[in-house]
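Only one protein chain is missing from this complex, and each of the others stays in its spot.
Note that the chains take the letters A and B in the order they are written out, and that residue 1 is the start of every chain.
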Amino acid sequence: MVTLTIDGKEVKVPQGTTILAAARTAGIRIPTLCYHGRLDPIGSCRMCVVEIEGIAHPMAACTTPVEEGIAVISNSDRIQRIREDSLKLILVNHPLDCPICDKGGECLLQDLVYEFGIDKVEYQAPKPARESLYATPLIRYWPDRCVMCLRCVTACREIKGIGAIEIKGEGYGSQVVVIDAEKCQSCGECLSVCPTGALTENLSRFKGRPWLVERVPTTCTYCGCGCQLELNVQNNRVIGVTTQEGKGVNLGSLCVKGRFGYEFIGSDERLTTPLIKKDGEFKEASWEEALTLVAERFGAIKEEFGPDAIGGLSSARCTNEENYLFQKFMRGVIGTNNVDHCARL
Amino acid sequence: MAEILFSSWGGEVVDNRSKEPQEYETASKVSLPEYFQQNEEIKALIGWYGIVLRTSEVNIVDLCRTYMEAIQEKSCGKCFLCRIGTKVIADTLGRMCRGKGRQADLEILARLAESISESSKCNIGQSGPLPLRHALEYFADDFALAANGGAAIPAGTYRSKLTAPCMDACPIHLDIPTYVECIKEGKFQESLDVIRERLPLPGVVGRVCVRPCEEHCRRTNLDEPISIKFLKRFVSDYELEKNKEPHYLVEAAEKTGSVAIVGAGPAGVTCAYHLARKGHQVTIYEKLGEPGGMSAVGIPDYRLPRQILRGEVEQVQKLGVTIHYDTQVGKDIKLSQLEADNDAVFIAHGAHLSSAMRVEGENDGYKGFITGVQYLLDINLGKDPYPEGKKVVVVGGGNVAIDCVRCSFRVNKPDVNLVYRRTRNEMPADEVEIHDAEEEKVVFHYLTQPIKVIAENGKVVGLQCIKMELGEPDESGRRRPVPVEGSEFIIDCDIVVPAIGQTIDLSMLEGIDKVETTRWNTIVVNEFTKQTENPKIFCAGDCQTSPGALITACAGGRTAAINIDKLINGLNLEAAEDDYFDKLFDVVKVYDPAEDIGFLGGRARYQLEMLPPDTRKWTFDEVEKGFSPQEAMAEADRCLRCYRVATIAVTEATS
Partner (left out) sequence: MTNPIKDVLKAKAILAIGTNTTENHPIFANYVKEAVLKRGAKLIVADPRRIGLVDYAAIWLRHRPGTDVALINGLMHIILHKKALHKKEHIETCTVGFEEFAANLEKYTPEYVSKITGVSVEDLEAAAVIYAESSPASILYAMGITQHTSGTDNVKTLGNLAMLCGNIGVVGGGVNPLRGQNNVQGACDLGALPNVFTGYQKVADEEVRQKFAKAWGLEELSAVPGLQVTQMFPAAEEGTLKGMYIMGENPLVSDPDLHHIEKAVKKLDFMVVQDIFLTETAQLADVVLPGVSFAEKDGTFSNSERKVQRVRKAIEPVGEAREDGWIICQLATAMGYSMEYVDSRTVMDELRKLTPSYAGISYERLEKKAIAWPCPTEDHPGTPILHVGEYACGKGVFFPIEFRPPAENPDAEYPFILSTGRVLQHFHTGTMTRKGEGLSQLYPEPLAEVNPADAEKLGVEDGDFVNIASRRGNIKVKAWLTDRPAPGVVFVPFHFGETAVNQLTNAALCPDSGIPEYKVCAVKVEKAS
């Protein structure tokens, strides 16, 4: 264990812990922008610089491991100036289109600029006109809004092991571009780690403001990984899927199906009423009619041919409880063990 | 060195602006050559440690503008302040130079320069605004004028160059910060691509390089240097382990030709690699049955496993290079023949003759007297050079001598001695190698000089030596050893291995025009092009430089390849601007070991796991195990990315 002080408070943390992590253990907030818990520290935003007594240079808290006996000062006039300058420089070319930005309301840049009360920017540089350089059909890229924190680049490389996007160019002209479009799987990992509205989900664009959306945590309905996600609900419609950093077996990641495959829930083609086939045509029916008919027919078959003349297929789509009820129904009510599901298919 | 008008280099301010020339003070932290290239006088320097002005002709605002534009251009874009902040600064200075300055600009420049240098992620942003801060402080009047309606400033002539301490120290100038950063980011293949832009032998160099880069690593000022060599080895091993086929950028030149190369050592292979990537037909003639030259013969398997060397050479062969083994130029085929049959010839056959010790008995052909090169050659070809012998004395203090002693254990010689005429401190061998040999229990006889090989019945039985003491320093700066009279003694032994140096076999040059040699038997070339006086013949490696580092030979091979390509394409073989910057940086040091970096340090370098001395000393298995990906990434994360830019103001010389 290493002992240090942060703003005079003594903290003990394991060797190799970063100053940022140590501060968080001690409940001391150091502002960050590019830092993301699922990723190795990036160190692009410099918002987390701190002073260390006896060390001339401010150090980035996210990338600097603690040393025995250091005294960290999390804020000072000098640190405040650096952090303000970092934000002001971003605002040099950041469009203030928050009213139409899907991220408005949960944008980290918005929050930080607000927190630091930056009401004017004296720095100037030309705003380069940037066209949408990449966007899969599902992900929209707004290069003007990109602060180049490199979370997306890092996530694509570190989490997905793909590296489809990379920073290219030099200096002010550098930007995030797709270097290998073929490799992109539209998983939306980039989108989910983006702190601003530079990457937005195309399907739910302009559908709901963050503060009006209810987020219901649940388990994904596709493969057997069992990813934890949140259904974003507004007006009884699912308008998007988000995740919580570090949550579940997926640690906040999703694949293209988990993140974008929610449209079926609100599909117009959903069955909304029982149907009974009469003369080869389906007719809408009430629950009572339908249930009575099914009970009669199963009852008749059971009567005439015995319970084993009826088979039931349960579903790997359905819940544990429903599967339990289904086999209870087949075994207890129909009286047969003819129950199976698609495990084999 | 001409006088200096102003210098803030390294924090030492020398201001002669209000003085008469005879009262000028001199700067101690920097010296600035008078000329950049022929006919170009250096008027000012602005860079990582400050500003040096030679005349008042150079406008300080324009100098700063140019420099900050160069900084902005080289900014990697990976942190906010440097990416955008240096742009704001460069634009502001540009406006001031156009006569459109505003009073508020001064405050913006001062504040941003401070914030950027205090908090940027790497040294581009940290060092970039530093001279601007000096300028704002010491040239306040010039800036005030430019900010308050001064006239437009005519643009001067400048040259700028990006470098880094490690990169500058590396003879082949590998882009070390970039490939280390790639490793940090887990982009191992990309890292190799960066290395292979210049060097085809990452696995070899990653094991045996003398690593001048690490000696110039700025992290040393904080704690310990980055383990650059082993990071290079790691990416190469990773590729092998993952069975990845290396990919090479091949871009055929407009005109291609045929080139013969003498020697498949590091210089020859590197030259072949670069020529093949340009589409030239390359044939290598190698005296031995193995590739690698001195690196195959002189470097034991426990430091450089044979299959690594062979594998990397095979990859170069896949680019279309032909190698004729067991073919000695001068004997099996005439150099004149190669000259006649090809568009160019590159000589890189190395220095394989052992230097004489000038002691009694060394030329008498005693059994058990074996030169260092021969000794290693035999062992590396898998045989015991003299099975009868069990007690070995190796003479010399270089890497070859150390290899000889360490190899001796591995061919079952239990008693191994090393005789060196100075002390451990003066030993030219790699510190790590000496340490490892000590661990393996080699007996070191320091301050000892051999005077006679003692033999009975034509077989070595001992080496007579004399004790030495250190006297006055000689021209190399090392204290000269002088014999202590009457201190003669005999070391009993049955093998004596002289390993005090190698010389070059020049017999192949017979009948060749215009290839000159020096009194040290090296071949004379143009330092920038590696071309001999005979325009078709180029030369590099040990046979040109005398025995030296492997990486220097590779660098020579690369330079030769670039110029051979130019020759074939009918271009002028001239030194490039980069070459002149190399010269400049010999004087204006890129690395200052005394610099106080002012960061929090304390992160020791990752050590490679090694076979324990007791086990390893008897085997040829590789002693050092490589990094794991996690270790490599963590080690790479220690890199401070010390990129920096130097800009000079030049004018055409009047006289």
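Odds and ends about this structure:
Rule of thumb we're sticking to: a contact is a pair of C-beta atoms (placed from the backbone, for glycine too) under 8 Å apart; a residue touches a chain by one contact, two chains touch by 3 or more.
These numbers come from a predicted model, not from an experiment.
The residue touching the chain not shown here, chosen from A:18, A:110, A:136 or A:192, is A:136. The omitted chain makes contact with just one of the residues A:15, A:76, A:244 or A:292: A:292.
The omitted chain makes contact with subunit B at the following residues, 186, 241-243, 628-630, 633.
Within the entire complex, the positions of subunit A that touch the omitted partner chain are 136-138, 158-161, 185-187, 202-203, 214, 216-228, 231, 233, 236-238, 248-250, 253-258, 260-267, 269-277, 282, 285, 287, 290-295, 297-299, 301, 305, 307-345.
By our rule, only the chains that are shown with their structure count from here on.
Rounded to whole angstrom, the centroid-to-centroid distance between subunit A and subunit B, based on C-alpha atoms, equals 48 Å. Interface residues of subunit B facing subunit A in the complex, by the touch rule stated above, are 72-81, 83-88, 91-92, 104, 108, 111-112, 114-116, 118-121, 126, 185-187, 596-600, 602-603, 637. Looking at the complex, you find that subunit A touches subunit B at residues 43-46, 49, 52, 55-60, 63-65, 67, 70, 78, 81-82, 85-86, 89-90, 92-93, 122-126, 147-148, 150, 154, 157-158, 163, 167, 169-172, 174-175.
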